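Before I ask anything, here is the structure I am working with.
With one protein chain withheld, the remaining protein chains of the complex are depicted in position.
For reference, chains read A and B in written order, and residue numbers begin at 1 within each chain.
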Amino acid sequence: MVNIEIDGIPLKVDPTKMIIQAADEAGIDIPRFCYHKKLSIAANCRMCLVEVDKARKPLPACSTPVSDGMKVFTDSKVAVNAQRSVMEFLLINHPLDCPICDQGGECELQDLSMGYGEGISRFTERKRAVKDKDIGPLIQTDMTRCIHCTRCVRFGQEIAGIKELGATGRGEHMEISTYVEHSLVSELSGNIIDLCPVGALTSKPFRYKARAWEMQARPSIAPHDAVGSNIELHIRKNEVMRVVPRDNEDLNESWLSDRDRFSYLGLSSEDRLSEPMIKLDNQWQVVDWQTALDKTVEGLKGVISKFGAEEVAGLISPTATLEEAYLFQKWLRGLGTDNIDHRLRQQDFTDTDVDDSLSDWQLADIDDSDAFVLLGTNIRAEQPIIAHRIRQAALAGATVSSINLFTRDLLMPVDRQMAVNSPQLVQTLAGIAKALLAAAKQEPEDWLDLLPERAPSAFEHNVALQLSNAMNATLFVGDLINHQPQASTLRSLARLVAELSDSRLVVLPSSNSNAHRLAGSMPADKGLNARHCWERALRGYVMMGFDPLLDTAQPTIVHDALRRASFVVSISSFESDWVRQYANVILPMACFAETSGTFVGIDQRKQQFAGAVAPRGDSRPGWKILRVLGNISKLKGFDYISSQDVVDEIESPLRELKRGSKTGFIPDSLNLESDLMLISEVPMYRSDSLVRHSKALQQTPESRADGFARINQKEADKRGLDPQHEVVISQDDRKVSVPLEIDNNIADGCIYLAAATSVSAQLGSLFSQVQVMKAGRE
Amino acid sequence: MKLDQVCFRTSHLTPSWTMESYRSVGGYQVLESVLKNKMRPEEIIEQVKNSALRGRGGAGFPTGLKWSFMPRRLPGDKYIVCNSDEGEPGTCKDRDILRYNPHQLIEGMIISGYAIGAQTGYNYIRGEFYEPIERFEAALEEAREAGYLGRDILGSGFHFELHTHIGAGAYICGEETALLESLEGKKGQPRYKPPFPAGYGLYGKPTTINNTESLASIPVILQYGADWFHELGTPNNGGSKIFCMTGHVNKPGNYEVPLGTPFAELLELAGGMRNGNKIKAVIPGGSSTPVVPGARMMELEMSYDGIGKGGSMLGAGSVIVMDETTCMVKALQRIAYFYYEESCGQCTPCREGTGWLYRVIKRIEEGQGRQDDMDKLVHMAENINGNTICALGDAAAAPVISFIKHFRDEFQYHIDHGRCMDNTA
Partner (left out) sequence: MTQMLLTGPKEELFSDALREQMDTWIAKYPEGQAQSAVIPCLHILQDANGGWLSRGIMDALADYLDIPAISVYEVATFYTMFELEPVGKHKISVCTNISCMLCGSEKIMNHLQQKLNIKPGETTQDGQFTLKEVECLGACVGAPMMLLDRDYHEYLTPEKIDNILDGLAS
């Protein structure tokens, strides 16, 4: 530590710090534009010039390291003169269009010009004008306002891992742009809106919608992935106008994924449900809540009395809150059924008893990991913030391997990447395990017969070496494994590899599913899991918070089951033609931001949030609907006053929760069928109803690609397929016809078709074996 | 006054640029002796220090001291980079070294690499110098064939590789850290300092950047001794220096004369004033240095300290001579346009200020000046000065401040009458 003085205040400072960091820590304000604590230092705006004792000119606080005995003056005559002169230069070419600028009221330039600017400009020449660029549906550009701080450029290079924006031209003609107009592809792109200190980069969907001072900020938690990013909802007149990140170093740092930032647009979708409805004589009628709730309980009790409680199933979205999950299962168990599940996209439940949850692991531990193996995860789409943290670790030297059904640019240094189909994925994992055996402390006896006789390949050896050389390796298993019909086999091998290499295994949860495990919204005893609930075609279904054909693993089976059921209740925030077809009662539920609740993240961190706006129309928070359903069902223990009461009960030490075993699961065989396999990835912006209803997200290039089937050239040639013709993908008697794109990132033996679309909803199950041929030939 | 003893020492030979010619004046003997005798690098650095050689690119920083900053024992790559990105208006000496005596630069670079512990050198030559690039490349080829470059040079165990790098038109790349950025394949935007190149230079490795003329002086310094070199010039201003005499003189040209030579003698060497006109003003060190009134200039010596006495800088020795017909407003307008055109755009004061300066001066020149314009210009220039990452901001400010200081009447006349004083063009 060195001793310095800033404005006469003595400070002890880490000698690696810059003056501005020391000042920030001490709460001493130094004006700045280009400096940002999370980005590299550019020192270009010159706004942070300060006087330093013995220096012959003002020095930039952002790039001047502290040294022992240094005396800094941030508001001396020299410092303020320098700051004022920089401000004058910044303003001469800045349009004074604050009245029509979205940044107005929260503009760093506007704020600082109040302190350092002159009332009257000496600049009488013509101001510069810069043409605006279209960089996609999320970000509005007004480049005449740009002050060239390059925060956005540095963000792309250093955080997003993709340099899309640059500063072209030079001198006064320097412009921040993509040069060739295109939409930004980074899933973190929206952060440049926050980073831009002026109104050059603003939110396109928010444009001209509200003024900063008209809105109230309410803290909340983002619901779309397993991180639980901390956010702030900006509210005006009971409407969420926009979402911005709240700093949380343990989770999202200063960042937010575009999905978490722009999903709020779905809240005002015309597809929102606002009134309870019941179906009478095949006609939907709007009714009051009492009627709808009575009808719900009456209908379910009818099914139970006629066919037995085991003919009723309750399925709930993993995005639902902890409280909703808990009350959902409590109510249904109260009615007598154990057919309860939230694992809607899961197909393989054979290793259900294995508990992969983590109790001694924090998200920020990623930063300290020195090796990552990504298994079956398109991590950037699935968990953008986790991808960001892995990227930062990789940039700091951690090794990264990825084995998946397709390769994708991870926008980080990757040591090795491989795309293989499922049978090969199993073999590859087995090969890695085999390679690790040599140095294993203890041989896993149960596995010895299963592992292949062959010698491990070079790739397998290298991954094994990567893991065994690491001090602190982490394996991630993602949706592209977890949603497969062979997920248990794949996961068991991942566990084996982790165990043999003494690595950490992280099975990536879907959004709030850790809350559901905690709440017990899954079978506790003999109940049916999600898959069986549909396959067995029961008489009564209660669905909460999801779309039956877009959010489930076997859309057509779900379709058949619901069509045949005698009583179906949907508790949901969004309209769906399918639901109108099947359901008997529709209960409109409050959405994200409209309800209080608890989110349990990947590292078991519980985060509570309050409702920020009133529910849409006559819709009600899920937990209240369930509480009343419990009451009407005449069940005991449903007299909660607040959602906190529910949490208290969940956390009660008296409550017994079934815990899985850690003993693992050994598959019978490692040989899988190897016909053409469908890759049913849930695309980034199809992950849940709210996201799917955000128009801006649906307009991104990422979303526009969802309509295509993709196959590699080799497989296309084998089957005589070409991009000029649509292809027909068939599975049993189901067929869909889609346009084709050649994509050599797709593994051999696979064809990619995005899940959670109206096209995929016409197929039997995700990740199934399919046939494919040129349209017109079938 | 002795001419052409250092960088131009082959100038009496035809052709002057071949290995043969260079060898005939003692070329490469120093390198051979350094390697054969395994001369201690510290000793070379000491000699360069004692020679009082100061950076010939414009800043005048003592070369030996610069070399001593290199962590020469630190393992890993280190670089010596030659700055042949000559572009300061009024400067054209490095072009002639490259064209007429490239081997001396090569020898100088190899020796400097040896002294600072670098095994790789790059000579960054501006892209428009097609002919000098060809000459330098040809010389490199000769040097390689003669075994002066490559692995285990002359059996000494010392490895050194030297490459040409080319620019593409950007004055700012003459700034040493912008040059490094450009050499890394980026825009030439200066880096903030610290860290300095000796710690964090090319590709983040320790690097020394010297001007062409500085490096070409090294073999002569070592051949004839630091004292000899030092005594050529004046105390603290060692050696001779190439002066580019341009503008209104009868014989414009590059003149290599001892530092400390009176300006009047240099002017005479350049044939005196064109058309017998009166000398009005001189920019002694390239467009970035403050202008000096002619009469004052006639009293000064051409050395770092000598020009300093006149309130200006020796810079790169680029002497721009202006006679009584020169419109100082127009001259300043052209210089201001240059900095506006060449600002890299990184720092606010320079990006925004250089254009503002130019536009106001242009307005005055075009007869649209306002009474407060001069004060505004000076204030603006002062606000740019010292507030940017590199010295381009200072360079843009210095002419404005000095032109208005020394020729205020002329500017005032322009503002009042909308045209030049009668005796100027």
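Keep this in mind: a residue touches a chain if its C-beta (ideal position, glycine included) is under 8 Å from a C-beta of that chain, and two chains touch if they have at least 3 such contacts.
Keep in mind it's a predicted model, so treat the numbers as computed, not measured.
From the set B:92, B:347, B:360 or B:420, the residue in touch with the chain omitted from the display is B:92, counting the whole complex. Set against the missing chain, the residues A:49, A:130, A:167 or A:412 yield one that touches it, A:167. Summary of contacts with the chain left out: across B:142, B:213, B:256 or B:342, the touching residue is B:342.
Shown as candidates are B:9, B:66, B:103 or B:126; the residue that touches the absent chain is B:126. For chain A, the residues touching the chain absent from view are 162-170, 178-180.
Against the chain not displayed here, chain B makes contact via residues 77, 86-92, 94-95, 120, 122, 126-131, 163, 165-171, 182-188, 203, 244-248, 252-254, 283, 287, 318, 320-322, 326, 330-331, 334-335, 338, 341-342, 344.
Simple rule for what comes next: only the chains that are shown with their structure count from here on.
Centre-to-centre, using mean CA coordinates, chain A is 56 Å away from chain B. Residue ranges on chain B touching chain A, taken from their complex, read 170, 187, 192, 194, 340-349, 351-356, 359-360, 363, 376, 383-384, 386-389. If you check the complex, the residues on chain A that touch chain B are 41-47, 49, 56-58, 60, 63, 65, 82, 85-86, 88-90, 92-93, 122-123, 125, 147-148, 167, 169-174.
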